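Here the complex is missing a single protein chain, while all its other protein chains stay put.
Right after this comes subunit A.
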């Protein structure tokens, strides 16, 4: 710990303290003698790779988990309950968390969601008027102009995120935990969120801000705690710490600044899209994709990147335009036929649409094309294992056995397997929708490497990402989508995050 942050803690009694906390899960030491402390009104960034122990630390604070050793104090009082009682106890002491996975109830109104579990009532009967009034106050306090009686299912993802944040303000929060709160927000909405966070801090509420976007952390947090391998690697003043220093603390070694892109354009056109319209988001898109090219699609959240990919893949209805693969017009063909023509698609929501969580890594890979591992319709176990092993090695998937259920792997390894599925199926045109979402820093670098290897071996890739910073690392060319059309094109090596950002806005 740096001296300055200790000084802050000395001055004011901390609102939350974790002492010598150790937590073991089967086969993993998730937390190893961790000490953590945060003062009222402090905004603290919490960083670390996936599996570094961030989530477990948060779960300790919210009472969702009990430590095997050590204790958790909120407002000077140790949490003593167990099971659901512990969560309730922590909640009563003022701990609130906003999770990455949205935890709203779509069929209920905004007001009802704001007061979920703490509905204002008299003798068990709801006080609708009071609920409505207090909802308006809370939403207004965050600068949100939303009708509290609107159902959450009618809100945009960003609006839902903001409602989720408004929710923690109801009651008397002392410490608010925000888990990657900006991952689904557009730039303007991020500003709204920051305003809200500053209001919280000004009101003396401690905020733990889990994020990896250094630019945001620098704007919002005074100090940062970095975790690595279940331990606190250090707590630093953000203003005095270089990004490279923080990355070093996260990784435990110097991250190599790799420039992966060596552009060699001019291959044959493998995919041509002309005048593609897929209502309501895609309003007329033209582009070509060449052999061996990695083409990035940039654009703000909700601009229609996913809809465009799904239109190209034949998964979304298209009202006008043509899609030509390897010189053949496939506009009228369904998705399954396009796959046979060499298309591969990895969806944005890996957990819901990408993997079969209970089946083995091997089954997940060969699922794209069983004909390669079957004889007369019967799956050959040795062939399946051999095929899967080839992909696992090529993609660097970390798994104990080829048959390990894929749901137990880390997000990064799951994603590698999902991409590997299409390598196995000999897809030549890969559409990757947010392949690095929810994946740790190391796995991201590996995925960039895999994509460049694919391009080098003559495959063509469309890479969609909402993290503009990563496009320059992977893409030969980037197209910027705005209001349903492409408005700008960038060619490597002249792809810069700032330029992309400017074109998106």
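As a convention for this text, a residue touches a chain if its C-beta (ideal position, glycine included) is under 8 Å from a C-beta of that chain, and two chains touch if they have at least 3 such contacts; residues count from 1.
Keep in mind that, in the parts below, contacts and distances are computed from a predicted model.
UniProt lists the omitted chain of the complex under the protein name "L-arabinose ABC transporter permease AraH" (options: "L-arabinose ABC transporter permease AraH", "Probable alginate O-acetylase AlgI", "Molybdopterin synthase sulfur carrier subunit" or "Basic membrane protein A").
Only one of A:88, A:188, A:203 or A:358 touches the absent chain when the whole complex is considered: A:88.
Only one residue from A:78, A:105 or A:456 touches the chain missing from this view: A:105. Among the residues A:121, A:319, A:380 or A:408, only A:121 touches the chain that is left out of the figure.
Only one of A:16, A:52, A:72 or A:97 touches the chain withheld from this view, namely A:97. Of the residues in subunit A, those that touch the hidden partner chain are 62, 64, 84, 87-88, 91-92, 97, 99, 103-108, 112, 116-119, 121, 124-126, 153.
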